[in-house]
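Removed from the display is one protein chain of the complex; every other protein chain stays in position.
We call the chains A, B, C and D, going by the order they appear; numbering starts again at 1 in every chain.
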Amino acid sequence: MTPDVRFELLWPEFLVAGLAFLVFTLDFFVRPARKEVLAWVSAAGLAVIIAFTVPFLLNEHDSLFDGLYRVDSYALFFKVLSMGIGIAVILGSLHFVDRRLTHPGEYYAIIIVSVLAMMMMAASGELLTAYLSLELLSFCLYILSGFALQDRRSNEASVKYVLLGAFSSGLLLYGIVLLYGALGTTHFAGMAAALEGTGGVDGRLLVGLALVVAGLGFKLAAVPFHMWAPDVYQGAPMPITAYIAVGSKAAAFALALRLFYEALAPAYDEWQLLIAGMAALTMIFGNVVAIVQTNVKRMLAYSSVGQVGFLLMGIAALSPLASNALMVHLVGYSVTNFAVFFAITAFYNATGKDDIPDFAGLAGRAPFLAAAITVGLFSLAGLPFLAGFVTKFYLFSAAAAEGLLWLAGVAMVASLISLYYYLQLIRQMYIERAPEDEGGSVTVATPGVLAAVIGAMALGTVLLGVYPEPVLATIREATAALLDTGSAWPTLGSAGQ
Amino acid sequence: MSSMEGALLFALIAVPFFGALVMVFFPADKHSLIHWYTRAIAFVGLVLAVYLFVTYDTDGDLGKYTVDFAWLPTLGIRYTLGLSGITTPLVLLNAIIFMAGVLVSWNVTHRPKDFFIWLTLLVSGVYGVFLATDLFFLFFFYELAVVPMYLLIGVWGSSTDFTKMEPAEGPGFGGGGKFDRPKEYGAMKLMLYLVAGSVLVWIAIVAVWAEARSATGEASFAIASLAAVEYSREFQVIFYPFFMIGFGVLAGLWPFHTWSPDGHVAAPTAVSMLHAGVLMKLGAFGILAVGMVVLPEGAEAWAPVLIGLGTVNVLYGAVSALGQRDLKYVIGYSSVSHMGYVLMGLGTLEVIGLNGAVFQMFSHGIMTGLFFAMVGIIYERTHLRDITVLEGLGKRMGVVGAFLAAAGLTSLGLPGFSSFVAELLVFIGTFRTYPLLGVLAVIGAAITAVYILRLMAKVFFGPISDRWADLEDAKPLEAAVGAALVAVLLLWGLYPFRIVEIIDSGVKPLLEGMGIA
Amino acid sequence: MELYHVELLSAALFALGVYGVLARRNAIMILMAVELMLNAVTINAVAYAAFLDPGRLVGQVITVFVITVAAAEVGLAMAIILRLYRVRATANVDEADTMRG
Amino acid sequence: MDAQAVAFAIVAVVALVSGVGVVTTRNVAHAALFLLVSLASVAGVFILLVAEFLALVQVLIYGGAVTIVLLFALMLTRAEEFSNVRSNPQWAVAAVAALGVFGAMGAVILNDRLDTQELRGPSLQELGGELFTNWVVPFEIASLVLLMALIGAIILARASDSDEPGSGG
Partner (left out) sequence: MMELAWLIPSLPAIAFAFMVTLGKRLPNWSAIAATGSIAVSFALFFFVFADWLGAKSFPHPENYTFVYSIDWLRAGDAILTWGMWIDPISLTMLGLVTAAALGIQVYSWSYMAHEPRFTWFFAVHSLFAASMLALVMADNLLLLYIAWELVGICSYLLIGFFYDRRSAAEAAKKAFITTRVGDVGLLIGILLLFVETGTFELSTIFAALAAGDLSEGIVTGAAVLMLLGAIGKSAQFPFHVWLPDAMEGPTPVSALVHSATMVVAGVYLVARIFPFFEASDTASLVLLSLGAVTAMGAAAMALVMTDIKRVLAYSTLTDLAFMMLALGAGSVTAGMFHLLLHGFAKATLFLGAGSVSHGSDKTDIRDMGGLRRVMPWTALAFGIGALSLGGLPPFGGFFSKDEVTLAVFLIEEPYRWIFLTVALTVGFMKALYMGRLFFSVFLGRLKPENEHAHEAGPAMLAPMLVFTTLGAVGGLLAFNWTDGYQGFGYFVFAGDHQEAFHPNWWIAAASAALAVAGFGITWLAYVTGSLRTDSIIAKVRPVHTLVANKFYVDEVYQWGIDQVMLRAGNAVAWVDRAFVNDIGVNGPGIVTEKSGTKLRLLQSGKIYNYALGMVLGFLAVAVAWWWAL
């Protein structure tokens, strides 16, 4: 029925899946004391697959199964990003797993599977495939967030995550089905064509769209669908928090961007304001509530809720420029958040504490960690020489170029608010003195690998802030792919003007 | 980088910036090395700035003072640097204050490495703002100049606790009430306020860029090309206030000034110097070189408001200074008052007024640097800044007193010091446009005399208490800094021809570009 | 039996499921309510396939996958709820609220 | 009103009534049984919609697997706690919200009637062919989903020595 499917284009996916099975299997043969071998195998495996994938899929542009599965530079970009995120998380959690978790084999394997899920989310050109990939990712994260088996909070996190996740997937699926009913297909290209064709707007379409937005909003942690996020972030094991904050979000945005671009662009007028409003609400809510937090993970959770608001601007603006901006912000956000989260992980590894006052005097106890956290937080706040400055500038310019200046204004105010609570943490680290008792004077040692990951991420944050052009060039390629397939949207770039 | 001057501009920013980065690798306990290294950086900057100032070509082409590099072509962002008659003195100001600040910071022994790294980064940001001719980079450096403030104040600053002060006597010194001002508060407020201002600026930049892009179809952040676009009057009137208030926050525009006294008071000496001396000028410079240039019609429409607020600044700052009992608060409010003259000068939109505004930026920068340096010395020796308690210090600290007096006399507009010339030009500009406000401004200068002389009379004159028997006067290094700053003030106070010529060469084309002159 | 009859049934079941999720406190009951929602989805999918889709397939395919995922979800969620019971001796979700604010 | 309609009415009523039972009963075991009834009625709806294979799947997987897993879980835990579960305090709001959801959807459904075609289902062969050709990628993903659920369940549910109820740190 489907002639000439170029199955070979799925090699990267197969390889990743194979790597996951390899790690599962290896787990049986590795002595408990040497489980870190698994991490190295996983990371190295992913690295090799990246090295293979990039030349292999470069300049490939194909739609498998009638557009159900895409092989293009947009997908390639996110594949590489996903695998990169995977490597970072695996290496970053090495010591954490060693000290605080059981089942390392499964841990790494599940991460690899989730990387696969992320890769497929970006490549999906059809709603059901997208949903299944998303569900696969969610399953992995449900497990991972409850991975600290003896930790009440970890369990609480996974309960909340899985129940609300199931609920949201109910909403999402109902929405998908309604869209299917209204448009007769679940393929993005077909949906776009059908949308162009229909004169009036069907009620099912709108309700379906609302449900899809709710379901995706849950995944993105956009207000008011974000409420799981702070609890899960706080409860999940530290590296997994980073992973959820970065990986899951990146994949969800990859999916959302493609969905809105390729499938829903013709109904732009219907949903633009909705997304913009959601973006505004998200950035304000996330940042305002973050102010009053006392737990670092929780504060960062709200901060990343706020960041989602910024990212949503990229969708609300929906132009090539905005897509570039969204993607570059996503990259910057990933690198930056990793720097912060892993530095906090290192701190937590050494001290077992994660409340903001616990960081008092960290600049003296662990200058490197303090510097990394500062770099990261300043970048998140959008201060210059760091990724956040450039990417936010880009994003806000793009939004303004599409007539969403008000939203850009709200975003800037929100970043100002964010600066306040970031400074609270920085103040603890640099201005306050370490408590004399409770081992406050103990220096915080960071293991080499973790230090390397943190260093790399901090360096990335700086490099992206100083000279983003190379990354942007790549992203422009990727967006171009999106534009090619999203041919149903001929007036892109002038929308909103 | 077509010419040597271009390379010098590049170096001006790069030397402190990379110098700071290199300093990261210094051993933290080699204090003397760190001090000398930073002094060397500052000195290089000073040499470059002096060279550029002395050789500045007031009627030649400015092409030789440019650097150009495509940085982010999608958005039309280029790393371009340039020099104009307006920025040349300001660059010099920055170099001088930095040098002075580094020298008076000889007593920083608490984590000096971090201190100087942040300080140097800040300075490179300031150079950047003055030199950047691309709006993105201007903003970029603007933020860079603001950010290190937080830590510089938070870590190395000092808190003011009025509740712990000895009870005040006599009228006039209850001022400020019982306000506990921990340094963290000052630092946080300063940071948030300045970033809030930059948010407004940012909105305006993005709006202008988007508007220009849709008008010309070409993305560019170059100030020159943005200025060439004809924006609708409505657009200009809406967005000019974003520039005016956004930059104005940094310039201490009333009522967005309160970060300034609190911030200055909490900051360590060198930071106060740089901040009041240079950073506040960035705000005024932004209004001038960005707001007015890009949105001239908006500037004209809002000029009465700007000049009005400037007048409020002058009077309000001066009267507030009267009511203070903390030395640094007096000077902090005096800065608010003096920045008012700058804002008034800008608000005149008139060639002499603008000349005056720019000159006042320079002159106030030097003067306030001198002020804070001397107050810093007093505080370092006495651990007090309470005017009601300090008395008769002149007996022991004659040199400090003399320099403080020189700064004070500059501040009250004494001829012979450059502020007089600057204020005179502002007055002329104001009298030509809004004579009544000009009268108020002159009255403001008289009030300045009152609080400055009260301060001098209280702190330096009168019988000295035994408590200060062992007080040490300025060290040779400190005295040298003071003397150098006074010399600068005198040099251009007595013969301002050259510096005004340079400023004029920058102001005239600017006004022509706005279609005014 | 018209399409909208089926749709209404689906909507009603979906609403019931939503009510269940919102109104119950036992984790297992919440899970069951979610199953009701997923059933509503499958009803709709099958109905659209039968009444609307010329190919008549996609809806059924959706249903197959939904049922699969639902089953898997139940399994995983049960494991996690079991864990909850182990560490807290309860399956009431409002007793697992140490993290809030 | 033809037989098909009568049948549909019956299964619909059963599905809804048992659905109400699922969300209102205080006993978890009863809820599970109600769910089973509801699932079975949905299978009936599938049959009416000419999707016999799906009906089979529905009964087998839901009726079998889901319910058994649920009951198994009940057996594992001390059931007395599960026999009297109250609704949470926000049930009234929940009812309004659910009514709102139903209202929104009902309004849409009744407002926009779609043109329908003759009721007919695909053959099992067609479905199978489609599943394993065009939908092979989702199919593979689904299998991974199942695998993950399996592994996750094993990791999370496997009892260790220290695992006593309420012993978590």
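The rule we apply is simple: a residue touches a chain if its C-beta (ideal position, glycine included) is under 8 Å from a C-beta of that chain, and two chains touch if they have at least 3 such contacts.
Computed from a predicted structure; not experimentally measured.
Among the chains on display, the ones the left-out chain touches in the entire complex are A, B, C, D. Looking at A:K79, A:R100 or A:K160, the residue that reaches the missing chain in the full complex is A:K160. Among A:L38, A:V97, A:L264 or A:V289, only A:V289 touches the chain left out of the display. Seen across the whole complex, the unshown chain contacts chain B at 171-172, 174-177, 179, 189, 192-193, 255, 257-259, 262, 316, 319-324, 333, 350-352, 355-356, 392, 394-395, 409, 412-416, 420-421, 424-425, 427-428, 431-432, 435, 438-439, 442-443, 445-446, 449-451, 453-454, 456-457, 460-464, 495-497, 500-501, 503-504, 507-508, 517. Chain D meets the missing chain through residues 88, 90, 93-94, 97-98, 100-101, 104. Against the chain not shown here, chain A presents residues 159-160, 163-164, 167-168, 171, 201, 206-207, 210-211, 213-214, 217-218, 223-225, 227-228, 230-231, 270, 274, 285, 288-293, 417, 420.
Basically, only the chains that are shown with their structure count from here on.
Each step here moves to a touching chain, and the least such steps from chain B to chain D number 2. Averaged C-alpha coordinates give centres for chain C and chain D that are 5 Å from one another. The residues of chain D that reach two or more other chains are 105, 109, 114, 130, 135, 138, 142, 145, 148-149, 152, 156, 168, listed in rising order. Multi-chain contact residues of chain C (touching two or more other chains): 14, 17, 31, 52, 54, 61, 65, 69, 72-73, 76, 80-81, 83, 87-88. Those residues of chain A that touch chain C in the shared complex are 128, 131-132, 135, 139, 142-143, 146, 149-150, 152-153, 155-160, 162-163, 166-167, 169-171, 173-174, 176-178, 180-181, 184-186, 230-231, 234-235, 292-293, 298.
Those residues of chain D lying in contact with chain C across their complex are 4-5, 8, 12, 15-16, 19-20, 22-23, 28, 31-32, 35, 38-39, 42, 45-46, 48-51, 53-54, 57-58, 61-62, 65-66, 69-70, 73-74, 76-77, 81-82, 85-88, 90-91, 93-95, 97-99, 101-102, 105-106, 109-110, 113-114, 116-117, 119-122, 126-127, 130-131, 135, 138-139, 142, 145-146, 148-150, 152-154, 156-157, 159, 163-168. Chain B contributes residues 71-75, 125, 136, 139-141, 143-144, 147, 150-151, 154-155, 184, 187-188, 191-192, 195-196, 199, 202-203, 206-207, 209-210, 213-214 to its touches with chain A in the complex.
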